[in-house]
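A selection of the complex's chains, in situ.
Each chain gets a letter, A and B, in the order it is written, and its residues are counted from 1.
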Amino acid sequence: MTLKIRADLGQLNRIREYVTERATELGIPSAVFDDLRLAVDEAVTNVLVHGYGGAGDLEIELRGHGPDLHIFLRDRAPPFDPVGNAPRDLVPPGDRESPGGFGIFLMQSAMDEILHRETRDGNELTLVKRGVLSTPASSHTPSSSGNHGN
Amino acid sequence: MSEKLQIGISREEGEKAVSIMRLKGSVDANTQGTLEAKAKEAIDAGSQRLILDMSGVDYLGSAGMRAIHAISRMLSPDEQGMRSPYIKVVSPSPAAAKVFKTLGFDSFIDIHDSIDDALAAF
């Protein structure tokens, strides 16, 4: 179950809805949905705006990994690691003319871990939210579509 | 489900030159420009203070916060203070309120439970 989409900013709504739908299917508590939608929206927005300069191909996959949720975002944009480029400290918005770094900060605060790796033709970001899936004791659950990675 | 952003604007009667913007839908990178443009219209038409009624907002991300920051600068271009006195936010969802707090905007912009409370705070 992967969403493959030629995306521009007009698709952000649809992408957030996809996250909600898949999270529902996976049985994730709805209290967590806001964090997932926020993290995906921020990550995708940055890829579209800074990576593609507007529009480009995206893949979005939500998959259980034991009790954890992994959200994979794949693009074909120039390599960029948002974690390595996370803002140091957040400066209050009143303090400067043009505050920034909000997106990566929010993305990190909404998830437990964010991993970046360069792929052959772009980037794969893994957004991890821990302990949101209820699994049969100590099993490693493959997703229904199998677990053959990228 | 969630919708793009629609904005209704009404001008409060009285001395304070307040406009109330009712936001409905999503405030994201796609709609950030709409929000900024509508606010600019209201300001150009004479409003010196804005109330953003967020009770109808189903998504707010960093793009919305950049818009709010830009609007606060339109309203007080010279000031460089800790608190923006000319813009108030009303009834954000819990998720939206969390975004405000996470980014430190809650100490930059007042959040109120009702339009009347926001008006009284100007």
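Just so we're on the same page, a contact is a pair of C-beta atoms (placed from the backbone, for glycine too) under 8 Å apart; a residue touches a chain by one contact, two chains touch by 3 or more.
None of these values were measured; they are calculated from a predicted model.
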Self-check item: Subunit formula of the full entry, expressed with the displayed chain labels
Solution: A x2, B x2
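Please note the rule applied: only the chains that are shown with their structure count from here on.
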Practice problem: Give, as an integer number of Å, the spacing between the C-alpha centres of chain B and chain A. | Solution: 27
Exercise. Please name which positions on chain A make contact with chain B in the complex.
Key: 9-10, 12-13, 16-17, 20, 34, 37-38, 41-42, 45, 48-49, 90-95, 97, 99-100, 102-103, 105-106, 109
Exercise. Spell out the part of chain B that touches chain A in their complex, as residue ranges.
Key: 1-4, 26, 28-30, 59, 61-63, 65-66, 69, 73, 80-84, 94-95, 98-99, 102-105, 107-108
